[in-house]
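What you see is the complex with one protein chain gone and the rest in place.
== chain A ==
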Amino acid sequence: MKTVITAALAVTLLFGVSQSALAVDRGGTLAYGRYADSLFLEPVLNDGNVDIWVLSNLYDTLILPTDDGQGLRPGLATDWKVSEDGLSVTLTLRDGIKFSDGSPITVDDVKWSLERAAKPDNGIWQFLVQSIDHVETEGDKTVVIKLKKTDPAILSALTVFNTGIMPKKLFEAAAGATDAEKAKAFAEHPVSSGPFMLQSWQKGADMKLAKNPYYWDKGEDGQPLPYLDGIDFQVIPDDATRILKLQSGELQGAEFIPYARVSELKNDDNINMELFPSTRVEYVTLNVRPQLNGKDNPLSNEKFRQALNYATNKRAIIQIVTHGVGTEMTSFMSKATPLHAGDTPLYPYDIAKAKQLMSESGVPAGSELTLLTLAGNQDEVGIATALQQMWQALGVKLNIQQVDNASRTEQYRAGTFQMRLAAWTDDIADPNEITSYFAYSPTIDAIHTSWKNDEVNKLFEQSQSETDPEKRREEYARIQEIFNSTGPIVPLYETPYPVALSKKVHDFVQIPLGNNIFRSTWMSK
C-alpha cells in the first residue's frame, strides 16, 4: 500500500512539475549583450554578420530554417513546390499576414522583395539568389519564382536574410533617388515583417526591438508570438564587462563568451552556458603561388603543405586556444554544413610522417614563412605561437606579422600574403557558398591562394544545377576529398557559438549560420 501511495505521489509530483515546465510566461524585455553593434539593418545591402545575425528578428522570409539550421519550415509561405523541370518554384502565401504597421503583406511585396535581392550589383549577397530570373504572381496568394537555370539550393536561399520580405510601397516612398539612398532612409524607421520591430537605436550603444503586434505565428498558449515584449541589444565590446553585467543581473544574455571563461560559467548556478552548434571553422590559408614578392614560395609544393599539416598538433591547439571547446575538422566545411563528408579528423598529428613528407618535398630546412595575424586578437596570437613551435620540428622558421584587419584584407585580396589565419561561417544552409569561395577558383581564386583544380571546378559547376540529390551528394563528397587532401589550408578546428544566458531565459537559439532567434524565447517570472 505504502508503495502505491509513494508511486501515486511521485506521479502527481512529476505531473505537477511537467505542467509548470510547460507553462510559458509572457512579457518582459530581454537585455542581450553584444560584442559589436549592427551597422545597417537592411536585408539586401548589409555587409556582414553584425547585421545578418539580428535581421531575422525583423524580417521574415517565405521559408524559415529549422533550429538545427538544416531543414525548412513554413514562414510567410505555407507551402511550396518546385516544378518538374526544376525551373520554377510556386509558393502559397499564408492568410492574414501583416507588416508591423498593420498593413497586409501582399504578393506584390514578395515579388518586389525577391527581385530586388536578385538584381545584379545590388549588394554583396546577390550570388545566393542569382538563379532567380523574375517572379510572377497569380491571384493574391500565389507567387511563382522563375529560374534562369535549375538551382538545387533555391529553397535554402529562400530562408536567407536577403530574401526577407519588405513593404514595397513604403520603401519606394522613402527619401532618395537610388535604391541605396532609399534603403538608408527606410532603415532609419523600418516597417518590418518579422516577430519584432525596431523601436529605437542609439548607434554604437543600444538598440531596442519591440514585439510586432501583427506577427502571424502562434505560441504554445495559442496567442500570437513573440512571447517577449521586446529585446534590448546593448553593445558591450569588453568580454569581461559583458560577463559581469550578466552575472549582476543587468543582462539576461551575452554573446561571444571567450573560450577561457566557458567552464567557469558552466559552474555558475544562475547561468546557462550554451554552446550552440555552428558552421564556424578556423584555418590557416596558404598562398600557393610559385613566386611571392620575387622569391620562390615553398607553399606551392603540395608535399610541403601536407608536411605542415601533419606537423600541426590540432588537439593541442584546441586545448591551448579554445580550452577544449573546439573540435577537430573532418572536412574544410563544418559538420553542420549540409552534404559535409568525412568522419575522421584531417591530418592527425604525426611528426614522423611530416618529416618524411618534408624530405620528399625537397624544401630545405631553415625555410622561412610569414603568417599574418590580427593585432590584438588573443586567439590568433595563441595559434600563431603554437604553430611557430610545432613547425620548428620541421626546421621551418615562422615569422608572425601582426596587422589590423584592413591591412590584412588588402594583402589577402592582392594575393601578396604568404599565410594568414582566418575563420568562416556559412550564410546559407547549403555547401555551395563555402565551396564557391574556398575551392571554385573563378570566384576569388580559392580564398585568394591561386589554388586551382579543374575537376573541382567542373564538379562545382555541375552541382550548382544538379537536381538529383544523390548525385549532388557524390559531387560534393569528391570536391571535399580533393580539397582536403591537396588544398591550400591547414584546417585547425570548429567551434560552437558560446552564449551565456540567465537561467530565466528559455527557448533562445542561435542557429549554425549564426542567426540569433528570439521568436519563441520567453523569460520565467
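Here is the rule we go by: contacts are C-beta pairs under 8 Å (C-beta built on N, C-alpha and C of every residue); 3 or more make two chains touch, one makes a residue touch a chain; residues count from 1.
As a convention for this text, contacts and distances are computed from a predicted model.
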Of "PH regulation protein F", "Aspartate carbamoyltransferase", "Fe-S cluster assembly ATPase SufC" or "Peptide/nickel transport system permease protein", the UniProt protein name belonging to the chain not shown is "Peptide/nickel transport system permease protein"
Only one of A:Asp101, A:Glu172, A:Asp238 or A:Asp468 touches the unshown chain, namely A:Asp238
Missing-chain contact, candidates A:Lys184, A:Arg261, A:Lys335 or A:Lys397, resolves to A:Lys184
Chain A residues touching the chain left out here are 39-40, 47-48, 121, 124, 180, 184, 187, 202-206, 234-238, 240-242, 244-245, 247-248, 250, 403-413, 422, 437, 443-444, 447
